[in-house]
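Heads up, one of the protein chains got dropped from this complex, but the rest are sitting where they should.
Moving on to subunit A:
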Amino acid sequence: MNGAVEDLAAPIKNAEDKAKLLPAFLQVRGLVRQHIDSFNYFINVEIWNIVKANSKVNSDADANFQLVYTDVQVGRPSVEDEFRAATSVTPQKCRVRDITYSAPITVDLQYTLGKEVVKQNGILIGRLPIMLRCCRCLLAGKNDLELAKLGECPLDPGGYFIVKGTEKVVLTQEQLSKNRIIVEPDSKGLMSATVQSSTHERKSRTNIIMKAGKMYLKHNTIVEDIPVVIVFKAMGMESDQEIMQLIGSESEFVEAFTRSLEEAASLKILTQEAALAYVGARMRITRDMPRSLNRTNLAREFLAHTVLAHVPVVEYNFRTKCVYVAQMVRRILLALGDSSWVDDRDYYGNKRLELAGQLIALLFEDLFKTFNTEVKKRATQTLSKPHRAAQFNIINLFPVSIITNGLESSISTGNWHVERFKMDRAGVTQVLSRLSFISALGMMTRVNSQFEKTRKVSGPRSLQPSTWGMLCPSDTPEGEACGLVKNLALMTHVTTDDEAGPVAELLYILGTEDTSVVSGDEINDKRNSLVYLNGLLLGVHSNPDALTKAARKLRRKGLIGEFVSVCQIEGQNAIYVACDGGRVCRPLIIVENGSPMVTQTHLDELKAKTRVWRDFVQDGLIEYLDVNEENNALIAVDEESVQEETTHMEIAPLTILGVCAGLIPFPDHNQSPRNTYQCAMGKQAVGAIAYNQHRRVDTLLYLLTYPQRPMVETQVLTLVGGDRLPGGQNASLAVMSYSGYDIEDAVVLNKASLDRGFGRCCVIKKYTTSLKRYGKNNLRDRLAPLSATDRPPGSRYEALDADGIAPPGEKLVPGSIFVNKQVPSDAALTDAMTGSVTEYRDAPVTYKAPVAGYVDKVVITSNENEDFLIKTMVRETRRPEIGDKFSSRHGQKGVCGLIVPQEDMPFSDQGICPDLIMNPHGFPSRMTVGKLIEFVTGKAAVFEGRFGNGTAFAGDKIDECARALVKAGYSYTGKDFFYSGMTGEPLRGYVFAGPIFYQKLKHMVKDKMHARSRGPRALLTRQPTEGRSRDGGLRLGEMERDCLIGYGASMLLMERLVHSSDAFTIYVCQKCGLIGYKGWCQHCKSGVEVIMEDISVDY
């Protein structure tokens, strides 16, 4: 082609092509990549770091003994049988068998015993639950067919664990970033600079506050606040002038700091010795402080290693730390003068996300240390025995269960209780919700923050501008967790730790001068910029622009990590370089000299599959920017808005949304809370769950019988597979008033549509029974097969098969027995101690649900706890009924108010009868214009024989769609001429009608309706039980009582509140008036002459 050369520079022709980058990105990354990446990082890098840091185990008994770990590996997922033989296992098998999908952690080690050195490889130290689709998972790199063969759904994203058969997600945790100075007023309104230091060894929190014009250091370990000048002196900076220079010699600083200097002078602390003594005298002495040191030395230790623990102090050279403290002081002074220096805690650049890998690493580190302590204890025990008979083998002493059980129980309960790191968190993991495909996906992108849910704070809950493009602005729950639980946007990437050493070196090479070689005046010189790396002050640079430019260039060239961020803060004269983990970032197209680097040629290559996502990053066409660096960028939304100064361009504007919001058609036309409601409701929609849904054995499965691909799709929907596993049906909807049963958002359904399968769904419940084993004497529950004559039709035993279990396809009515189990009688249990006769009593498992169901499947299996596990799945097929909840994709939910025969439904000129009628009053106050557009787009799409596109910011044009309607002979407005089905005459208005995607929500009356006249009572209080599941009573509450009082229904009140609630009948002696038994008065000691009267006592 001749034009090839010009094409190279050709601008992107249309936005659609550019949007193709999104699928390219998601293909390599998937939606849950952040979880998988972090777990891979743990398996491949972090686990070895942890083992290396704790690689030596000694014994107190024998100084010659030493155990050294030389390597660690994580194997492939397997399951151990009784004989400890491992066999490979698939995730599906784990779900069915209620076992853990885990892999062995093995170490290579060598230990010295006397002169002997023993080397051993591949020794098991515990088992690690394996994240699905991580690099060790069986599913990694498999294609769809192979996945199907393993019983796995190809559309399942992975990124969760299977522990004891349940799928558990480690939710992403949001935290304030570590090792960064945050300057803001504290709870008392005093300006303070806070640093949360965190290193592998220590975690501490240091404050510097301004109190009454003087500066103090605040720390947990010291009893009272210490004047900052004394801290400087204790760190060896005795000269006031030097201190002042570090803080800033300008008069404003000097003036503001003088009082602090004076305070130290008035306390007569002038030397380092005196200062250390002062600090030492105010320290809280704890047990784990070395006894050998006196208070002065303790103070020195404290300042070196505990205060600002992340700032390294080598051989008590406090220079760097002094500079750091000085910077903190300087920041406070600046913040006092100019509020723009006050930091914002909620700013997302100050946040770090903790992912599964990091959380598990933390847990593993703790458990591994416990493990080593235990090994040491056992070794000491064994070695200290004077006469050892058996040959000493350390491996036999390995307490494998510590790590295995520790990890397993933490993941399955979600309690991260790590005393060593002062961590106590609950609810870190959650059961993966499999209500619908979307709910599972939505859970994987969820971000949990550490704030208390009950606190009424608005700051952390409100939408931060800095989360643009990183977090979904729509997807957050309503109510107490509002704004605290967030969801990642589509293209967000969460970084993993990158090595800081090389980056620091590079920064020095690029001209950064180490703080130790420059004077305080130079540091604070306006012409110089401070260079921070991961919150550590590295040095100063005289030409910050050049440094920033150079560093970024190197990153684009791939010479430093792609996720290293370089951010220059103008007003602060500082450059922040970061390569730590947990930062959120997102890819953007680089724009240089007013034209985007990605051109049509590149996109054509992408289309031709000669170019993949990675190439875009490697060739410096696209780069990742984190929240901080985004502040330095000028990002254009599209080609048209690119200007001379523009530095970047969005890949697709819709990527600011998350998965759930991305499924909404035309969300850009809706009122924002509606999108939020839909995000919550999409997760409750009944639909298809996974391709393997019929093979799954979940506790509760809701499946739509005829799910349909929506007429109006979005790009996100197709990308995540929502078109292949849809959560609803296309209903032909008429917006009109019909009968009075459609008020308050209720919908009217067409009976013929229901007859034909609209909204029909299956509810499958799991009932697990196990045959338990008692004691050691092989005494256990057993199945009791019945002969055919013992299970006649019509009896409770009818459903049973010859083996005593109801087979698939059998109908269960309430009261039916589906597993005929027998348990050893109590007598037999006691006998079991002696190991003799066994008697059994019937303990059949009965079907208790209120409506009949069919046995869907029966799974008989075993796991390590139960060796005979029977799981019966009972299915119930439901057609929609009055009271079932439906919703469109625009946060417009409504219950079914009426089911109308087809002949009564209105019909149009074309003979179209709506499936569903919705009241137009749902629109004005909700302002869901997106829904109206979905109508028109969907209708037009039907006539054009295509699927509509409702992608946010890039959907079909409404005018074109309306024109298509006209072409098909329909009204431009979307409103059609309808006839009443009842009178046969035309309706008085035109009716807005068309196909729209409707979701059936999981809330169905069948699961909720409940009434009782009399029934069970609680044993203790004799009051009616609570709740539907226990056939409980219905509370006649205060307000209901008020109504009855108001109405004057005194007898009813008497009956409800007095007689029916706690009436109790007792026997009272007619002679003495005391309480007795029936026919006996204990006081009169007689049951003959005394007539016992029963009296009803109401409480």
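The rule we apply is simple: contacts are C-beta pairs under 8 Å (C-beta built on N, C-alpha and C of every residue); 3 or more make two chains touch, one makes a residue touch a chain; residues count from 1.
Simple rule for what comes next: contacts and distances are computed from a predicted model.
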Query: Unshown chain, UniProt name, "tRNA (adenine(58)-N(1))-methyltransferase non-catalytic subunit TRM6", "N(6)-L-threonylcarbamoyladenine synthase", "39S ribosomal protein L13, mitochondrial" or "DNA-directed RNA polymerases I and III subunit RPAC1"?
result: "DNA-directed RNA polymerases I and III subunit RPAC1"
- line: Which of A:Tyr741, A:Tyr990 or A:Trp1080 touches the missing chain? It is A:Tyr990
Field: Among A:Gly122, A:Gly427 or A:Gly757, residue touching the chain not depicted
entry: A:Gly757
Hidden-chain contact residue, picked from the options A:Lys967, A:Arg1030, A:His1059 or A:Lys1078: A:Lys967
Field: Touch criterion as defined above, residue of A:Arg875, A:Arg889 or A:Arg926 at the omitted chain
entry: A:Arg875
Statement: Absent-chain interface residues of subunit A come out as 694, 705, 751-752, 755-757, 760, 762, 809, 854, 856, 875, 877, 901-903, 907, 909, 911, 913, 965-973, 977, 979, 981-990
